[in-house]
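This report concerns only the one structure given below.
A single protein chain has been omitted from the complex, and every remaining protein chain is retained in its original position.
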Amino acid sequence: MKNIYLDHNATTPVLPEVADAMDTYFRKEWGNPSSIHWAGRGAKSALSEARDKVAAFFNCTPVEVIFTSSGTEGDNHALKGVALQKQPKGNHIITTAVEHPAVLKTCKYLEKTGFEVTYLGVDQDGMLSLDELKAAIRPETILISVMYANNETGTVFPIKEIGEIARANKVLFHTDAVQAAGKFPLDVKELNVDLMTISGHKIYGPKGVGALFVRRGVRLVPMIHGGHHERNRRGGTENVACIVGLGLACEIATRDMEKEVEHVRFLRDRLEKGLMENTPHTKLNGHPELRLPNTTNISFEFIEGEGMLLNLDMLGIATSSGSACTSGSLEPSHVLLAMGLTHEMSHGSIRFSLGRSNTEEDIDRVIELMPPIVKRIRQMSPLYSEETDGAAEITYSDKCNVK
Amino acid sequence: MKNIYLDHNATTPVLPEVADAMDTYFRKEWGNPSSIHWAGRGAKSALSEARDKVAAFFNCTPVEVIFTSSGTEGDNHALKGVALQKQPKGNHIITTAVEHPAVLKTCKYLEKTGFEVTYLGVDQDGMLSLDELKAAIRPETILISVMYANNETGTVFPIKEIGEIARANKVLFHTDAVQAAGKFPLDVKELNVDLMTISGHKIYGPKGVGALFVRRGVRLVPMIHGGHHERNRRGGTENVACIVGLGLACEIATRDMEKEVEHVRFLRDRLEKGLMENTPHTKLNGHPELRLPNTTNISFEFIEGEGMLLNLDMLGIATSSGSACTSGSLEPSHVLLAMGLTHEMSHGSIRFSLGRSNTEEDIDRVIELMPPIVKRIRQMSPLYSEETDGAAEITYSDKCNVK
Amino acid sequence: MYSEKVMDHFTNPRNVGEVDEANGTGTVGNPECGDIMKLTIKVEDDKITDVKFKTFGCGAAIATSSMVTELVKGINLKEADEVSNATVAEALDGLPPVKMHCSNLAADALHAAIEDYKKKSEEK
Partner (left out) sequence: MYSEKVMDHFTNPRNVGEVDEANGTGTVGNPECGDIMKLTIKVEDDKITDVKFKTFGCGAAIATSSMVTELVKGINLKEADEVSNATVAEALDGLPPVKMHCSNLAADALHAAIEDYKKKSEEK
């Protein structure tokens, strides 16, 4: 039975041509790019070619690119780097309630060290309000950080407009474009952004590498101090092979974008329609139009996501659940809660995120296999009544079983 | 003409078996280890196996290992993590004047943010004094960070004794073991260390990955905030392939250590003797006995290192010069200056660092090729007089040409 | 992530549903906590002659629910009282550390159902 991978927002397979390109930098050109002798020269020029490619991806100059070890590091560096640099001038940061933990947890940390953070809310489609954003700006606001596209729902924020507002108010603007990369052009000039984060493994490149665009003239306190790497902005011997992989992945992403977007959008729409028509009591999470073309996030009422995920996995279908039972309690998605979903509905969400290798047959198989899974799990749920095909009557205890 | 690589302290070639092991995690097991479906499971167990291997290398438990993106990140995380965590209790850190920039620059940064740092000096062999260390400890001392072996001279510090002093004074102890790894056993129990940094690319593993040992019970403020990775201690999707490479490199390092140390020591001693006997006016930098078995650092009087390095490079011989003309001025090595060398002698140093692939023929070739290079460059030097084969009479202007 | 036994109980859960003419019901958890479990039992002569569960929760929650019904079917109330969270987790060959809290649910629901039965019988 063929496996079907529908979790491209979690990670994407590395393209064979990317893996091939990297291979050289493990086996032949293993030199340290800081060395001036023969062993370092190949690595050094590879680094510089990769930087050119990433700069082309951002539509910026190569010196405006800092290589990082992940999207998470890029987000941390942008936020803390600006915050510490601008601390004397102001201590207020604006972000949204639906950011990735890389931004949210960093903001929580900054709050502990004397910064104030406004978390903008979103409406039921996961969209933020530009008026609320404008109203949140204060004289002491030093940074706005708003993601380009949400990883859970795919909702896309109006980055260009936010960039204009930021610029008009002389506030720096960072966007986490980890999920938007490869799906929209990331033109930092067009978008008015000062800082932008991307990650290799979401665009068919390797894990453990990313890049941060930092507009010329924007100074950041470094996060990793050390040698003269990255023009003194980020210490540490460069991960040459992974950086080469990132560069090539960016190049290919641009080359294939149009075709891929069309491909995944067609399949995604088919999947979404098929799933929602075949199963009662579902709800689409995310903006109906302003959404990543590859993402559909659906809540299945009365049941919890992990069960569906496990059942799908047993059939070889990889998806992701908004409900993460990782830290000792079954945490519902902070994104879905921010959109006003109840806890039950948040727990019952499944994210399908498509990619270049998916086919129409894949999608049709999922459409066919999903309803019996949902039915089976609903039969186990105390929230569901088979007789009425609706909510069961149940009284909750008010005590949580979680310590 | 065969290239001869004598710069293993800068970076080592990736072993083919390490590259092979990594390949699987780009081409087949590309899943996200946080995913619970089929695509993530292989990556997750690979991560856990690699962690076991690194834990064995440290002689610690797997939960005491945090994977990082470089030795530099490990050093930063150890220093800032302890500093910020312990800030309420004390603000004094002790380190040495000869640490790697990953430690020194981090200390300089911490000094700017309210910490006090004592930089212990070293004697002419690059050795520190335990009495001075003891005397430097104050009630508000929160951390001692002393490298295991110096990357430039190879001088090895008495880590076990320093660990005992730290423990007796209830001060945390970090050691940067990046250069010692693979040359000495890194038994954290035996050595009394609380934190230890290693880096993949110095032990025939990949660049862009490292590990930090953090003794159970030692809490650090995270440096990269994000998801639940590394038990909430370091956010970011894991660089699975590079981590697998690091794990295997550690395993092989232990397996081959004895043999390799004997091999490089024999060749290093031969090289050192050959070079110093064949050329007048040289000086060995570093401790005569307590030194990495693969490293020899020699100052050639009257001349500057880069010229020698370039000439050697033209013959296919890769070495490194203590003199780095990188940041707008010809900076002499801070390590050699701390050992009391004059600026000229610091500028005139060349580091030869050997590795497993070097052969006796390699070494003999270098011994043969070096003297004419030195002679040729000396002839160009205003500090050298051919007639007397000694120092030339010269009066300096006191103004520097560097702005 | 899960042991084979957990996956077995998750995939083929035993005793799903509600006992006809149950004389004890225990509902624990609520949507805010994440997991909800409803256990119904039929007690005859101090013995649990039938037991069924309905659970809203993750794989571990379903498996522990299923396991607890197997553990207590046919045993007397005194023995059932001694079934703890640890008993259930052990019977499943362990749970991933992050899921340990789920096993609290199953034993809690059982004890709530027994409590309910006792209260009802006293009321009679």
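Lettered A, B and C in written order, each chain numbered from 1.
We adopt the following convention: a residue touches a chain if its C-beta (ideal position, glycine included) is under 8 Å from a C-beta of that chain, and two chains touch if they have at least 3 such contacts.
None of the values given here were measured: they were computed from a predicted structure.
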Taking the full complex into account, find the residue in B:D7, B:D23, B:E272 or B:E306 that is in contact with the omitted chain.
B:E306
Residue of B:N32, B:S199 or B:S381 touching the missing chain in the full complex:
B:S381
For subunit B, which residues touch the unseen chain?
302-304, 306-307, 310, 314, 323, 325-332, 342-344, 347, 379-383, 394-403
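Criterion: only the chains that are shown with their structure count from here on.
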Between subunit A and subunit C, what is the gap in Å from one C-alpha centre to the other?
38
Averaging over Cα atoms per chain, report the distance between subunit A and subunit B in Å.
35
Contacts with two or more other chains, residues of subunit A listed in rising order:
306, 310, 326-327
Quick check: what residues of subunit C touch more than one other chain, meaning two or more?
none
